[in-house]
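Let me begin by handing over the structure; questions about it come next.
Here the complex is missing a single protein chain, while all its other protein chains stay put.
On to chain A.
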Amino acid sequence: MLLSSLRLLLLTPILSAAGATSRLPTHRTASTTEQDAFYESLTLRPLPDGRLSVLFEFTTYFGSPASSSSSSISSPIPQSHHSLTPPALLLPLEQNNVSELTISFSTGWDQARTGISGSGHYETSGGGGEVRGWLYENQDDQDVSSGRTVEDRWGAVTHALGGLFCAGLGPTEAGENVRTFGENYPPVRGDTDNITHFLLSHPEAQLCTENLTPFLSLLPSKGQSGLSALLAQPGIIFAWASQAEGIEVIMPTASHHGRWQGWWEGIVDLRTLNGKGSGKRDFSIEKIFRKSVPRPFPEAGGSVIRLISDGAVVAEPSGSREVEERIDGILETVLEWDVLDERTLIGSDIAFRWDEDRFRHPRTITPPGLTTSRTIIDRLASDGTLRIAISNNDEIDREAVYSEIWPWWVKGWMSEVEVEVDDAKRPDLLESVSYNPSIPPRVSTTTTHFQLRLPAKSTVVLKIPFTKLTIKYTEHRPDAERGVELSSGVLTLLDLDVDQDSKGERSHRHDGDDEHVMSRSRSRNPLKSGRRRIYTNRILLDVPTPDFSMPYNVIIMSSTVMAVFFGLMQGSLTRKWGWVQIQPGADSTEAGAGAEAKDNGSLKEYGGVVVGSE
């Protein structure tokens, strides 16, 4: 294979570079020589409303992409070696001293219809696009001497990746960066020394065809083989309802492997697969993708099709493995087909059936443990109140932080924030507030974090009144009358009982041991969920707009009023004042003619009228 031969060629320089740098620990040398590993999986999850969540995950473990980040920068010839990892993705990260980076695009998630708190991949953010990551503080002398701040490096990496994803990911102005979300997105490595968190939210961003091609090109299989061949069909993928795409890169350190993971999720309406009127939701790989199970990617360490069973679905052929896995705190039965082990599957199909005549939409869908909803109440166009309802459907109290990001012209009234349960005020539930106001008129963001206690079996309502400030007509986005999206609110759970290391690595089959088969004593334990964050919907906010066609008119009219005032004042102050005599009984029209001459020392003649002047 082409790729494997390439790797052999590239191995030598890695070894020599590692040997040359004597300060590298010895186990590091061992790890760089170790093969990079690639795993892919396709997770199918029937949803209670007759739809199916399809989630592709592609995970690559890699050593240091270069001998070490510091030596590659100081070396006159940059040395980078990639076997399975895409240089387009890793080079900008390496050169800008990034520790971890996550990019996510999503069209949002419907908690009520799916009965699940959020998207299948836990790192998917709320609606729109989002880039977040941890950057190392300036340590290199070169960064300090070249005047590149950590903010500059963040701008550079987001712009570079924005180009890669055909989307404007970078900040248009530095003030758009959010730096107070580090607690919401703790680093995977767990060590917050010398690293800074950045987040950029683009709630207006849409996931589109242009995002799929670069995503596939980042994968070692390029959409040509393996499970990615199923994904490389924009005509099919983009017919699905809601979509989510993301990548998460964790750069290697001296003691840790690097890892990058890409995921793509879509929601397929199963009833339309079987033709109109059939009412059945049976499906198969071929029905969904119009392709049979593809040949696995030769370099893949694992190529697994997984089905999160709802208990009633029957698979044909049935899976080679059946494992139990906690998803959202619920112990689910997962059927797995490893295409690497079962070569017979290649070119054939896997069918899934329900033993039912037709699908009946359930009258009620059991809600997930925590649901959120966000609306704007108040009918005023200039003011509003965000109403965030967080329902805790579990039997235990929960601890969570609710966070919001606003553009600078949304001014929240912190003194008027209210927390209610069943229309009764409960200020005791709001344990602390962290408020980082923007600095108008500079472009900046306001962030707020509300630490809340969510009592069992109740809905906590958080009300945040806000005012929409008037902004200059040049600061409005194009099509301002449409409104502006507000980023999703984030509910970060504080009381999860999951150890740091297993976070986000649930499809980790690298080490062989299946850590996800936990105790089966309880099938549902909300604290054992790997999902740390639940997102609210995006919200479209009307903005009071000026008349964009008016600048000249307004300048002219206001200036005219000012000129009239100035002219009258100037006239009054500089002109001569005097008096005229109008004969009693004379018509006012004859005032001039009827004026009678008066003679006094201080009087002068003015035309036909005799006037007095001091």
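Observations on the model:
The rule is simple: a contact is a pair of C-beta atoms (placed from the backbone, for glycine too) under 8 Å apart; a residue touches a chain by one contact, two chains touch by 3 or more; residues count from 1.
Note that in this section contacts and distances are computed from a predicted model.
Among the names given as "tRNA(adenine(34)) deaminase", "Dynactin subunit 4", "Proteasome subunit beta" or "Phosphatidylinositol glycan, class U", UniProt records the absent chain under the name "Phosphatidylinositol glycan, class U". For the chain left out of this panel, the touching residue among A:R148, A:H256, A:K411 or A:K463 is A:K411.
One of A:A156, A:L469 or A:L527 touches the chain omitted from the figure, and that residue is A:L469. Those residues of chain A that touch the chain absent from the view are 379-383, 411, 413-416, 435-441, 446, 469-474, 542, 544-547, 550-551, 554-555, 557-558, 561-562, 564-566, 568-569, 571-584, 586, 600, 602, 606, 611-612, 614.
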